[in-house]
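Of the protein chains in this complex, one is absent; all others appear in place.
A, B and C are the chain letters, set down in written order, and residue numbers restart from 1 in every chain.
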């Protein structure tokens, strides 16, 4: 596209306050840098490693928060769906429905999301070859919804480790626009015992690499205080670093427009 | 356990005729060899590579077939569930609810399956370290259901390839009984373009290896005419080879009781 | 073959005393169990993780020890070669020249080993597909030496981890006899910082799995006191456990003769 897209917000919609603080600051940065912003937050972390982990504010509470943020900031919002019956209700608020990576082959979920008419953002499974994501795109398009895009977030590489194969970006862009998920690509699945670890220190490197390879946008979870976040703290980018971070990757993204 | 367990049947419940033919022959073999038999067939292949693939006879049609087979053969039956709302209805027929590998971290699905009181069989995700399957077991047990077991079916190894790490068997048996899925372990995900391929020729080798390593039972899809099967044909074991196949792995399984 | 083969001894030829103690005990076990025994020890660990690690008794010192063990026990001996110029001298003592896994594609080394007329045992590289080991076999045979066999010792699986793909055994046996290296298959490359770690607790499981899959023999490093060994302590089998260990895998090996 003409402009870089950013999906960003706190991993879980922990509270209205956290969401509006994060969203308003990221929006201001995006306005300044000429980036299209979509607010992201999850109402339910449905596949946490262990059942004792925080799951989110529930669907009703989360949609309420998303709805307020959307209205107050005037930005579109994206959130995850996990089972097909949720799609219609979530689509009343969310402009983009995100299909989690583990669920990227669930035909019913893809179809239900597609039928809402909202944009559908499918994360590539950690177990998928990039060329096979074509079938996920096709499942959405078969419902008459061509507003679908894919997200790279790393592939399984032994245990507790993901690797980002940058070849996946041009391969998947043959089918549809592609977003690079900066913060989940540096996750370490199950690497902290009962929860997933993360290597935030590699986020700028992978984000620059993806921008140079060529993508349509980025997905970056951020939080005012990642160390206090209720999920994915070890890999989120601190909110106060976002302006510098986005300014950096925007330069590479601009350069890649020529290729 | 004292006796080897076998989960076996055609991948999809294509028709009552295919199911009863397969189930009755496998039951006769199991009776002869002293194996506990659970009839397996899916009513819905909910995560086929592409949306054009055959999905199954639908939930209603499939449960009807399972119910007839169960009654006529007098054996317990197992089938897959994909979304939490299906569990209660499926549990009216199925003695064992199987959680597909891609869905092994979906907390709601695990909980809903657990709450039915039926046995829950969780397949290990291709993206999971074996020790992290402890959390899936815990999610089931947290609902007061201790009748849970795990299934090994291979781990992602590059693209389009699975590898069975035999270490996973003793690791997971520390938590709960473990079944080895012979026929999905030789699958090649997406390896045939719009559907998954398979390497049936390696099934006897991996089955013997797992029996020697030590497992509580086996999962083997079989079909009278695999080449005509509507799903997973390339990896199913032909029905006429099952007696020899089971006789072979039973010998190794008996030997491993001592270790 | 008709009889199971065992390559065994301490990883490094630390001293004559350690070698003769180990070799004589293993020989007695093999005589009792009907196993063909080849004494193994290395004179030089030429690819230790860090240069501060113990390398061995030097070529001269090591060959002297091997020569004495060979004469006193009346058994053939195997040792590693690392550069082509070593082959002729080593072949004066060693009955089998072993090509290390990292060097399995070094054409000159394979040719020089082949030209000695001694048996050549090539370890499969951690980076190799099993079917590509055919070319290593061909390089030896091209020198007129048909006495070549291959060894499985695990494939790279992410970082610091190896996985044994049991399919590799029947694939490589299509070309030539195959040995399963029990103790290096449970190594963790570089997993202990400046040296490699090991998971000895998995050795019996993988050994049984390989025996059941079907192999021509085993490679097992052993030591009277592994915790005091100068290399590969974490994965060697304690000498006092070898009789039970070999008795166990022999049962599976016998069973597999039929398949």
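Here, a residue touches a chain if its C-beta (ideal position, glycine included) is under 8 Å from a C-beta of that chain, and two chains touch if they have at least 3 such contacts.
These numbers come from a predicted model, not from an experiment.
Enquirer: Please work out which displayed chains the absent chain touches and list them by label.
Expert: A, B, C
Enquirer: Which one touches the absent chain: A:21, A:165 or A:243?
Expert: Spelled out, the listed residue whose C-beta touches the missing chain is A:165.
Enquirer: One chain isn't shown here. Among B:157, B:180, B:202 or B:252, which residue touches it?
Expert: Reading the full complex, the residue touching the unseen chain is B:157.
Enquirer: Which of these, C:55, C:68, C:115 or C:173, touches the one chain of the complex that we don't see?
Expert: Hidden-chain contact among the options goes to C:55.
Enquirer: Give me the chain A residues in contact with the hidden chain, please.
Expert: Listed in rising order, the touching residues are 155, 157, 163-167, 169-170, 199, 202, 204-206, 208-214, 248, 251-252, 255-256, 259.
Enquirer: Could you list which residues of chain C touch the chain missing from the display?
Expert: Given the touch definition above, chain C has residues 46-51, 55, 82-85, 102-103, 105-108, 111, 125-129, 131-132, 135, 138-139, 142, 155-156, 159-160, 189-190, 194 touching the missing chain.
Enquirer: Across the whole complex, list the residues on chain B that are touched by the chain not included here.
Expert: Residues of chain B in touch with the missing chain: 157-161, 163.
The working rule: only the chains that are shown with their structure count from here on.
Enquirer: Would you mind working out whether chain A and chain B touch using mostly the same residue numbers, over half shared, or mostly different ones?
Expert: same
Enquirer: Mind checking the centre-to-centre distance between chain A and chain C? Centres are C-alpha means, answer in whole Å.
Expert: Taking the mean C-alpha position of each chain, the two centres sit 48 Å apart.
Enquirer: How many angstrom lie between the CA centroids of chain A and chain B, rounded to a whole number?
Expert: About 33 Å separates the centre of chain A from that of chain B.
Enquirer: Spell out, as numbers or ranges, the residues of chain C touching 2 or more other chains.
Expert: 157, 163
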